[in-house]
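In this view, the complex is presented without one of its protein chains, the others remaining in place.
Note that the chains take the letters A, B and C in the order they are written out, and that residue 1 is the start of every chain.
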Amino acid sequence: MSIDVTNIPINPNEKAHIDVDSVTIRFAGDSGDGMQITGTQFTDAAAVFGNDLATMPDFPAEIRAPAGTVAGVSAYQIHFSSEDIKTPGDDLNVLVAMNAAALKANIGDLEEGGILLIDEAGFTDKDIEKAEMKSNPLEDGSLNGFRVIKANITELTMNAVKETGLKGKSAELCKNFFTLGIMYWLYDRPLNHTLKWLDEKYGPKTKYKEKPEIAASNKQALTAGYNFADTVELFTSHYRVKKAALPKGKYRKISGNEATVFGLLTASQKSGRNIFYGSYPITPASDILHGLSKHKNFGVITFQAEDEIAAIASAIGSAYAGGLGVTATSGPGICLKLEAMGLGVMTELPLIIVDVQRGGPSTGLPTKTEQSDLLMVMFGRSGDSPLPVLAARSPSDCFNMAVEAARIALKYMTPVVLLTDGYIANGAEPWLIPDHAAIPKMTTNLASTGESFQAYARDPVTNARKWAIPGTPGLEHRIGGLEKAQNTGAVAYDPENHQAMTNQRHAKIAGIANDIPLAEVMGAKDGDALVVSWGGTFGTVSTAVEECNKAGLKIGHVHLQYLNPLPRNLGELLNNAERVIVPELNMGQLRMLLGGTFGIKIQGINQVRGKPFKVSYLASELHRILETQK
Amino acid sequence: MSIDVTNIPINPNEKAHIDVDSVTIRFAGDSGDGMQITGTQFTDAAAVFGNDLATMPDFPAEIRAPAGTVAGVSAYQIHFSSEDIKTPGDDLNVLVAMNAAALKANIGDLEEGGILLIDEAGFTDKDIEKAEMKSNPLEDGSLNGFRVIKANITELTMNAVKETGLKGKSAELCKNFFTLGIMYWLYDRPLNHTLKWLDEKYGPKTKYKEKPEIAASNKQALTAGYNFADTVELFTSHYRVKKAALPKGKYRKISGNEATVFGLLTASQKSGRNIFYGSYPITPASDILHGLSKHKNFGVITFQAEDEIAAIASAIGSAYAGGLGVTATSGPGICLKLEAMGLGVMTELPLIIVDVQRGGPSTGLPTKTEQSDLLMVMFGRSGDSPLPVLAARSPSDCFNMAVEAARIALKYMTPVVLLTDGYIANGAEPWLIPDHAAIPKMTTNLASTGESFQAYARDPVTNARKWAIPGTPGLEHRIGGLEKAQNTGAVAYDPENHQAMTNQRHAKIAGIANDIPLAEVMGAKDGDALVVSWGGTFGTVSTAVEECNKAGLKIGHVHLQYLNPLPRNLGELLNNAERVIVPELNMGQLRMLLGGTFGIKIQGINQVRGKPFKVSYLASELHRILETQK
Amino acid sequence: MTTTPTNTATASPPEPLTRKDFASPTAIRWCPGCGDYSILTTMQGILPTLGIPKENFVFVSGIGCSSRFPYYMNTYGFHTIHGRAPAVSTGVKLTNPDLQVWVITGDGDALSIGGNHFIHALRRNMDVKIILFNNRIYGLTKGQYSPTSGVGTVSPSTPYGSVDLPLSPISMALGAEAGFVARTSDNDVKHMGEVFAAAAAYKGAALVEVLQNCVIFADKIHEPYYGRNERKDNMVYMKHGEPLRYGKELEKGLVLDKMTMTPKTNPAEGETLVHDEKESSGALAFLLSRLSHPEYPVPVGVFRNVERPSYLTAMRHQIDTAQAKNPPSLDKLFNSGSTWTVD
Partner (left out) sequence: MTTTPTNTATASPPEPLTRKDFASPTAIRWCPGCGDYSILTTMQGILPTLGIPKENFVFVSGIGCSSRFPYYMNTYGFHTIHGRAPAVSTGVKLTNPDLQVWVITGDGDALSIGGNHFIHALRRNMDVKIILFNNRIYGLTKGQYSPTSGVGTVSPSTPYGSVDLPLSPISMALGAEAGFVARTSDNDVKHMGEVFAAAAAYKGAALVEVLQNCVIFADKIHEPYYGRNERKDNMVYMKHGEPLRYGKELEKGLVLDKMTMTPKTNPAEGETLVHDEKESSGALAFLLSRLSHPEYPVPVGVFRNVERPSYLTAMRHQIDTAQAKNPPSLDKLFNSGSTWTVD
């Protein structure tokens, strides 16, 4: 069914309200159309209103692919709800398509009968051609399955902002706020939050004070869009998504990369060690560099190195000199850091390596998400070279795991890898702001003048060696990448010592298992299957398992944030499980790790499409697997 | 019992002969003492005589550590036999120690009651002190358990060579040949081979023609040593090690690195592709660079790159341009090549990467052997990035596996990793010279002008893409590290394509399993345990398993030269095995790989002492494991 | 056993190549207004004039906006990994000497992560042509400062302004012994074409820095000197054997007194330094490479153009003589050294 706004009977009285639990909207347009802003604004409004939510941006790989092409489409998805949600949603309830290319790239995800809001101005023959479409979808009937709302948003916007004096391209640019206005009407949201934001961004107190028309016109467009939807009754009714029953407290929205930055800054404050962040830009990790470089007031040193090798090498140098050495990158950059990570293992220095995973192999799909670096960070070094590996499970969890990575690195004197991925790094969710005072101080292993010091003497409990920082009188010593003699740390080639030191390095990391939480089974305790997931798939997998259990299956779910060492009780859980199923966004890396560690048979659900799992897909796979007998 | 040569009754008649099956001798002295030459000469003599043999040199880590120190000790071990042998031997029957440090460093490996030949000149107080020994072992009774033969070899040598006119240090340098003469007498070996060699090396036709005294004095020393042993009867009797019943044919001695060089040259001839060898020096791989650079007449290009990254990058460039791209290094260098290996996987170019493994992590133990890079080469790349991994099982097997690596790389258009290790790379054994004509030609996937060409169209059987070499008219095309569209090879970010290409990359490598030998069980077919080993431990493990079976245990043995893909029938063999035992020179890497692949429980025998297993140790471990019930 | 099909020369189209022979079907993905476009068309215009069969051109690039270049050329092309193009191109050229190999790189790709390969390709005089797109920014990763960005550059990674002192690609190249070093700009297509042609003609490693504008992240960065109206007074076009004159009426000249260069208006006859791209030590080129805006006019054109032995030639010579002296034989190889027979 398609509504042509030109001939709708105006009927101001009818104001139906439909209550829905949760809604997924995707704003899609050209890179230039400001869809990210539109999405963020809608998100903030929903957050402030009190919905739970999750978002997922989708940037084009090119900086500015030619306008109107599919390569140039930029999109922003938000899932908001009156209940607790963990994913940005599977199928879309609403798709906003500002041009033909945006429609082509995204229509596949719109649910049957879903709302499709279209700016007719983006569907000229030229647009159709740029999008490489055979015919005009607005005419060829290909959209019959949806509730298509067409309007010439561009033209409507131009008219709306005329009086502000803004003209031409700049006037046209306000169309995203006109669109936002329409959405605000549809979901019955107040405009004030965005009006306020526009004043803060473009108002008299900003660098735009000379150009008051900018703020004015955008506000104008927003209101006009709202009124337009109201008066011409684009929709038969509003929808209402009630407040979610979230834990009480103060919230903010946070993305994974922001949360990583906050976590690192917290670790610095709690350990009394300045952050040295050595990094080389790479998608999707660069925002951590950008974020940290803004916080020099925390004493953070951000060093944009000549390459990833220098980035980690300088961080190791800092760790040697008493800094909280951190480096972050994505897959290709990790490849280049592996040799130096080995040096970190041999010299037993505290160091944090963040890997924001993206699609591989090689340059692969830089802007797409994947979980395919697990085995690389576990095993990608010469010799037996164990180090702890952690993985964040959601955007806000990046905060917790960054703090945890620092705690472990400093307490055990070891490099620690923190795995996140493009999806949680760029995705956002509400974050219940923690009481920073409640976060415990971190212990370090500083050696001090006067004590009897041996570079490789170990703490009886943690097996950590001491941290003797250059500048400390009396503790002068030498370390390096050659095998070390036990205790003294002198260079040693002797066979027994190498075996002993290898054992000590392993024992130290394995011992951390006593210092991390046990694995916890969600869902059916001893059901017909145990699903084991890790990292960024937590939201989709747990939601899918919940749905399956609701649907009568008996499935337990363990989600791992610690990949090395694994939780102490995991082996027992897996050995007792009827069957073990491991869904992951790679070809079976955790499956290899668990199978090899515990010697058990495992079924995998594996996908590498550059996107998160769909809950529906996981659920159906779980049904399929449980229906086929072992 | 210790014999003082000064007061032995001369008794020329007694000439007892004792026959023994096999003997292990180690020549140990200062780096300057020429022990490597002595060992090699003794080896050649044994080879020419017809013994089977295996050797293992042991170099100091430093170039020239101060003379007389333990760090400066250089040793050469040979195991020669009248039977077929596969290891350089466990405990020594004979140890030659030219000075105190050499004694200290090696005495631990001499069997009880073993023969210990000592040059008294190397045991002055100064030598004892340099060796950091508390007392003089020749006097403190610490050597009572051995058959100690003391002689002032240095002095005897000086006297022997006087007449040649050679004096001082240079005269003293002949002492290794005097020692060799003694050993030739002890094992009843003719001197002619070495006499001939000395003429070839220092004779009139060489650059030493001006210095005839060099050849003369060394020959003199050799003969003198022999006669000395004969007349003063250092030993109660000769020992005889009969010819071994080796397969008929022409033999040469070959080390692992030499064999790798020969294999690569053979592959070049058989494929009609010139070798481009891009490499950066590193112990213990440098000899492959040195070896290949001597064979420019084979059209080999050897490029000493600025680093390991440039080494592999240039080899990839060569592969793109139609060369047989090869690079070799050791662990730390592999770390640096991993990103480019990923590019090789994505661009599907033929490439050979040789990893001569050494002790790790980090700089580790550069001159010691280990098997701890397996998981790194398997998994140490961003994204899911599968490639074939082969491992040579002995020095001469490096030839076969190098040829095989090239065959697979060219036939399947993929980078291939060949794993060797410091032990087989430097160790040597007799090699039955193959008939080169019998080695099959290699198929390549060259595309030619005129044919319809798509960069990523695959061969229906091998899944290999075509190799369109720049310079070929009409086949101009672009490749790179971004994900490729199926068939066309254009850049593609679309989700389904990424899944499809990932599957294709996996299928291509997995499919190679149909083109490699099945796993073969040696020893007890369905016994109480199946031992699975890989790479350079073949000799020690198979010998140990044989001994155990002789001793009544029922053990089967599978040795893997193909780690990825694994032999087709391996899963079945492992699943049917009573218990699976994996001995390896690392902390359990093949164990992880097999456990993860087949989901079975495995027991490991793991050692990282920088040396091969001792057969006796493996045997006792196997006994221990089989006696403890599962 | 050469890897070049023998039919190369003959098989190339008999009729002369034109610009459009080099235009690839791939849709171009640079931002509208990016300086890369003019470099692309200039290259497509020059190649047909070189008398080299189309199939013998290879473009090797690293990663960056600039490194997408090969996709837009209808030649053999390899979009490799970040910073490694000079190393990859080395393998291409040494393996197949008939090819003309062009390296396309950016200021980050060549001078940051790729610095080591950049200097070694130049010092070896590897016969590849390196075109460095210098927009003084990391374009593809959205605008971080680069090793050629000026001190104080505000970028996503340096909100307080960058503190690194920049590199001059020209000085770097000269320090690395480069034999052919030139500079041109994306807004002077004619000059760019001449410089590309000179680089193509040079036997050995040639470096060309192209001053390129990134409209998105460093727009107008070169404007103060290369802008239409600034250019005459702020750039000096170097011509071998000609005085270094500049200014609207060429009223200015560069005067050299010992080591210090002074810009002087209406210098006396013969007072102006005469450019000598053949100066053997490279010191003059180096001195010119130090001239920067605003104290000095920015030199463009060829800084240095001297003959140096070619790695490729020397290497081929060793191989050819070895092969002539001693043709490859596995039989000989296997049986070399001491052997023995068991029978």
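Just so we're on the same page, a contact is a pair of C-beta atoms (placed from the backbone, for glycine too) under 8 Å apart; a residue touches a chain by one contact, two chains touch by 3 or more.
From a predicted model like this one, the values you see are computed outputs, not experimental measurements.
In the whole complex the chain that is left out makes contact with A, B, C.
Contact with the chain not shown here comes from a single listed residue; of A:299, A:495, A:511 or A:571, that residue is A:299. When the missing chain is restored to the complex, the residue among A:472, A:486, A:503 or A:569 that touches it is A:472. From the set B:35, B:48, B:182 or B:289, the residue in touch with the chain omitted from the display is B:289, counting the whole complex. Considering the whole complex, the residue from A:25, A:116, A:343 or A:541 that touches the absent chain is A:343. Only one residue in the set A:321, A:461 or A:551 touches the chain that does not appear here, and it is A:321.
When the omitted chain is restored, the residue from C:167, C:197, C:215 or C:342 that touches it is C:167.
Annotation for chain C: contacts to the undisplayed chain at residues 112-116, 119-120, 123-125, 147, 151, 160-161, 163-168, 171-177, 256, 258-261, 273, 276, 279-284, 286-287, 290, 308-309, 311, 314-315, 318, 322. Where chain A meets the omitted chain, the residues involved are 44, 47-48, 50, 243, 246-253, 262, 265-266, 269, 272-274, 276, 278, 295-301, 303, 305-307, 309-310, 313-323, 325, 339-340, 343, 347, 433-434, 436, 448-449, 469-482, 490-491.
What chain B contributes to its contact with the hidden chain is residues 62-67, 69, 71, 280-283, 286, 289-290, 293-294, 296, 302, 304, 306-308, 332, 362-363.
Keep in mind that, in the parts below, only the chains that are shown with their structure count from here on.
By count of C-beta pairs in contact, B-C exceeds the other of the chain pairs B-C and A-C. Seen from the C-alpha centroid of chain C, the farthest chain centroid is that of B. Rounded to whole angstrom units, the spacing between the C-alpha centres of chain A and chain B is 48.
Mean C-alpha position of chain B lies 44 Å from that of chain C. Centroid to centroid, with C-alpha atoms defining each point, chain A and chain C lie 40 Å apart.
Of all residues in chain B, those that touch two or more other chains are 339, 343, 347, 480-482. Counting only residues that touch two or more partner chains, chain C has 63, 81.
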